[in-house]
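Only one protein chain is missing; all other protein chains are in place.
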Amino acid sequence: MRHLRLGDRLWTAAVYVSGMLIIGVVLAIFYYLAGESRFAFDRKFDVGFRLALQPAKGEYEADVSLDPNATLVTLNREGSEGLDEKEETLPLPTLESLVGIASFATGSPLTGELDKVDPEQLYRDDWRPKKMGSEETRFLVYGFATPEYKEPTMALAWDKDQGFVIEETPYALTLELLRAPEGVEVKPFKVDLKTQPKGRLEIPTFIARTDADRTQGYVFELVASPRSSHVQAVIGGMASSSWEPTGAYQRYGFLPLILATVGLATFAILLAAPIALGTAVYISEMSSSRFREWAKPLIELLASVPTVVLGFFGLILVAPAVSNTIAKALGAESGRSFITAGIILAVLLIPVLTSLIEDSLRNVPQSLRDGGDALGMSKAEVVRSIIVPAAKSGIIGAHVLAIARAIGETMIVWILSGGTPSMPSFLNVREALANLVKPVKGIPDTVAIEMGNVDFEGVHYGHLFTLGLLLFLITMALSLYANQLMRRSTWRR
Amino acid sequence: MATVIDKAKREGLEARDAQRARSSRRYLGLLTGAAVVTFLLIVGIIGTILIKGLPSINWAFLSDLPREGMTAGGIWPMIRGSLLLMFGTMLVVLPVGVLGGIYMAEYAGESRFVGLIRSSLVSLAATPSIVYGLFGLAVFVLAWKLGTSLMAGWLTLALFSLPVVIITTESAIRAVPESLVEGGLALGLSKGQTIRKIVLPNAASGIATGIVLSTGRAAGEAPPILLTAGIYYSTGQLEMNLETLRKPVANLPYHLAEGYRQGGVIPESIIWGTCVVLMGLVLLINLGAILVRARSRARSLQS
Partner (left out) sequence: MNNGTPLEDYVISARNLRAFYGNQEALKGVGCQVAGRRVTSLIGPSGCGKSTFLRCLNRMNDRIPGFRIDGDLRIMGADPYAKGADLMKLRRQVGMVFQKPNPFPMTIFENVAIGPKLHYGLKGSELEGVVEEALKEAALWGEVRDVLTKSGLSLSGGQQQRLCIARMLAVRPEVLLMDEPCSALDPISTAKIEELIVALKERHTLLVVTHNLQQAERISDYTAFFMFGELVEYGQSTQLFGSPVKSETQDYVSGRFG
């Protein structure tokens, strides 16, 4: 007897633990997704400006390589591994080797005396990746000409780097002449790079002079002072409109992904809803019970085809059809696009939606159908003005749940959407239509594809987890709302 | 006021009746059209996949290893991997899922806290599989240092199928007639004993259906496996030792998703064949479960 009681106690404990586990799983998912998102906040931001001393006469060249022997030397930008490798293969210049004009840059706040900066040393140190944290960061540009340069003036030119979006940087950027060489008369200046991202300023030529402990030249200063806190900056980055995690300038804007996912879900539900609603009403209100016995499982069968199989179905059969028709008409090349993914998503949603709507229609008590019949209403009138309105909240709930399903669907979008993040454009009708055949990339497929190529616990990894968290919260909110709606429609009679 | 209706009755009542009948017919016609579209879609899609894929299915395709960079040979290692994932998932989810379902049906009752559990269950059931994949990656693969492995895949897929297993178990238990439970209690059995000896055996087929259905669905779901357990193809033999649990496993969905994505390289017959095998695996499981459910529903209606 005692033994039995112990067994019972263990049993009860196991049952309760399993019940509690459900909340535990939700909390754990939230905890870990949020936790891994912290790596997104290791993000360092780019400054992305090129400064150069160059001949006063002649055209300014916008595209200048990183060759240190060239007349333009780009200011460093932090965090780029590619540049580091490149640097190792380049010979370090010496003063003697320089011809024309040279400028040198540093990316960290200089310590020690400004006057005693060794340009060569400066160069060597400062192509390293810099962490740009929350403090104000100063970049010093040290500039002079070599004796071969004979003109009385030279120019300081600055330009935003290609791909660098000044609106999205969390810094206020200014360029200032900090110190002129001894004996040179020059007007002090300070430029706000945000309002003037490209420019040129003439200054008197100064020929480099070095002696034992001192190098002479202009010292320009590029100040990057935070406009917002680092956390705000990272979140601001997420709110921006470009997702290029592997480009020269990493950008982690969620907007194109969110718009693609929401757009695809909307498109699919608009396509699926009328068909699903019609089918559900047909099965629930018009067909014999014998037909219903067959139809329901058949519909559930389509709902359970693995989505990766649906994806390939779309890739081999639907994508070429789209590419030959709509895509061609709108000037796109590939059938892998928004519309193809949207169509196959709708195919997935139709059975899901039909099944859910049918359930809520069947929940409407028979007595209402009788009441409508007895009033002399036709079948269609009973359905349209009594049954469907009576099941309204359940039907809406079904749609909300289907939207959640579409938002979380990964494989169909992965295989069919073309995998290129893009922002929709609504400038004119033609462009708005062209959005349909654009390749897009949604949230879940981005996570699935890119997670395979990231450094674990890196910035990109962190952002992918943030996307996952976003997905979790969105689907959670939708499913809870849908559940509430569907419960409201349950007739207690 | 009755005169209003008398007037209306005199004036064009029949025309209005005819008009109503016409618009009703139109409406019903639209509904029928929608239903036809849906059933054409179902038959069309499943039929096309079968027609395209069945010819590639033969014993060699099912039992051989892939050769020449997946452009020839069979897909046995992937089938094996998917089955391995499915059965392991079943083993992991079984105890927790069934106990959780018993809790919801018999112990939970109604309180604010239980409402919270229900909300959690609802959210989990609607959580996309890729989110489970991320969770599995962060917890099982990285934090628990299981690596990309069969073990991590089992745990992730088990979590993914857990909410559905709990929900179906709960409804299977609720379907057991109250009189049986009262009979058990009247015999002097404790609540736990009643549930184990009377309720569970009676709910067993419903519970089993739920487990098979949800793990079957899990086995066809690519994203969780992608992040926690997958390699997209393998030509190796299965080694029957504990090390296998720590190794990644090739499987059908990932094989399809990643291996065949580069268009033009893999012969279409192999792609369709693999589609049929994966779909067949999941659909057969589903069909079985649906039939079992339909039969038990019919039985419960009779009694």
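Note that the chains take the letters A and B in the order they are written out, and that residue 1 is the start of every chain.
The rule we apply is simple: contacts are C-beta pairs under 8 Å (C-beta built on N, C-alpha and C of every residue); 3 or more make two chains touch, one makes a residue touch a chain.
This one's a predicted model, so the numbers in the text were calculated from it and none came from an experiment.
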Message: As a test of the contact rule: which chains in view would the missing one touch?
response: A, B
Field: Identified contact with the non-displayed chain, of A:163, A:371 or A:452
entry: A:371
Field: Residue in contact with the excluded chain [from A:229, A:324 or A:385]
entry: A:385
- line: Note that subunit B touches the chain not displayed via residues 1-2, 4-5, 8-9, 13, 16-17, 20-21
Field: Residues belonging to subunit A that touch the chain removed from view
entry: 288-289, 365, 367-378, 381, 385-386, 389-390, 493
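The definition used in the following text is that only the chains that are shown with their structure count from here on.
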- line: Contacts from subunit B onto subunit A in the complex sit at residues 20-21, 23-25, 27-28, 30-35, 37-39, 41-42, 45-46, 48-49, 95-97, 99-100, 102-104, 106-108, 116-117, 119-135, 137-139, 142-143, 159, 162-163, 166, 190-193, 196, 216-217, 220-223, 226-227, 253, 256-257, 260-261, 263, 268, 271-272, 275, 278-279, 282-283, 286-287, 290-291, 294
In the complex, subunit A residues that touch subunit B: 4, 7-8, 11-12, 14-23, 25-26, 28-29, 32-33, 35-36, 274-279, 281-283, 285-287, 293, 295, 297-302, 304-313, 315-317, 347, 350-351, 354, 378-381, 383-384, 401, 404-405, 407-411, 414-415, 444, 447-448, 451-452, 456-457, 464-465, 468, 471-472, 475-476, 478-480, 482-483
